[in-house]
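Complex shown without one protein chain; remaining protein chains in place.
== chain A ==
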Amino acid sequence: MIYFEDVSKEYGGGEYAALRDITFKIEPKEFVSIVGKSGAGKSTIVRLLIGEEKPTKGRVVFGEYEVNTLRPKELPELRRQVGVIFQDFRLLPTKNAYENVAFALEVAGVPERDIDDMVREALDLVGLSDKADNFVHQLSGGEAQRVALARAMVNHPKVVVADEPTGNLDPLNTADVIKVLEQINQLGTTVILTTHNKDVVDRLGKRVIHLDGGRIIRDAAKGKYTLA
């Protein structure tokens, strides 16, 4: 489903390489953690996958799309199939939880009559049905991240990418978010989690791709976050 083939990403005309010749494959319904220190290249993989940047070398394939060759006008279609959440939530403070989730559907052109059901279903999935009317500042960090997760899920994407989703959360909220990610995965959605939280990765007991200096140094089917 997702295939990175010999991918490198350099900045400053080759002065700095975020990724060097990495190759890996992710199958449908997999739960993969990509781990490594800050600057190891985890977020670069996310940006390449959603077409926010192009690789300097190599191919990035997502399903039927060869992402590195997509034209700007073809990217929205790809991005509707990849739900992404970030460490900083990226919610609109002027909208409540319900409106933040609905916004993703409105701008994607989903008919008005379908939006209500889809939003309620997504908020239910992340356990926030009772917080639909709360604004971002009225939610805890964990709840805000779950709203972001509901927004990422509301379009029923094939893949959910969580880029350091627990970086700003305490252990309790971290556990909540990871639990929801596992649920999403059990429902058949591929989940890619980038993190440097050793506890999270170890507790998951799923596939771990370990990056260091832009290279893959380990790819284990039921791995743990080994401090290299």
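Rule of thumb we're sticking to: a contact is a pair of C-beta atoms (placed from the backbone, for glycine too) under 8 Å apart; a residue touches a chain by one contact, two chains touch by 3 or more; residues count from 1.
Definition applied: contacts and distances are computed from a predicted model.
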{"item": "Options \"Protease HtpX homolog\", \"Cell division protein FtsX\", \"Oligopeptide transport system permease protein OppB (TC 3.A.1.5.1)\" or \"LemA family protein\": UniProt name of the undisplayed chain", "value": "\"Cell division protein FtsX\""}
{"item": "Chain not shown: contacting residue from A:68, A:96 or A:155", "value": "A:155"}
{"item": "Among A:61, A:75 or A:175, residue touching the chain not depicted", "value": "A:75"}
{"item": "Which of A:90, A:179 or A:198 contacts the chain that the document leaves out", "value": "A:90"}
{"item": "Options A:107, A:172 or A:221, residue touching the unrepresented chain", "value": "A:107"}
{"item": "Hidden partner chain, residues of chain A it touches", "value": "50, 72-73, 75-82, 84, 90, 92, 103-104, 107-109, 151-152, 155"}
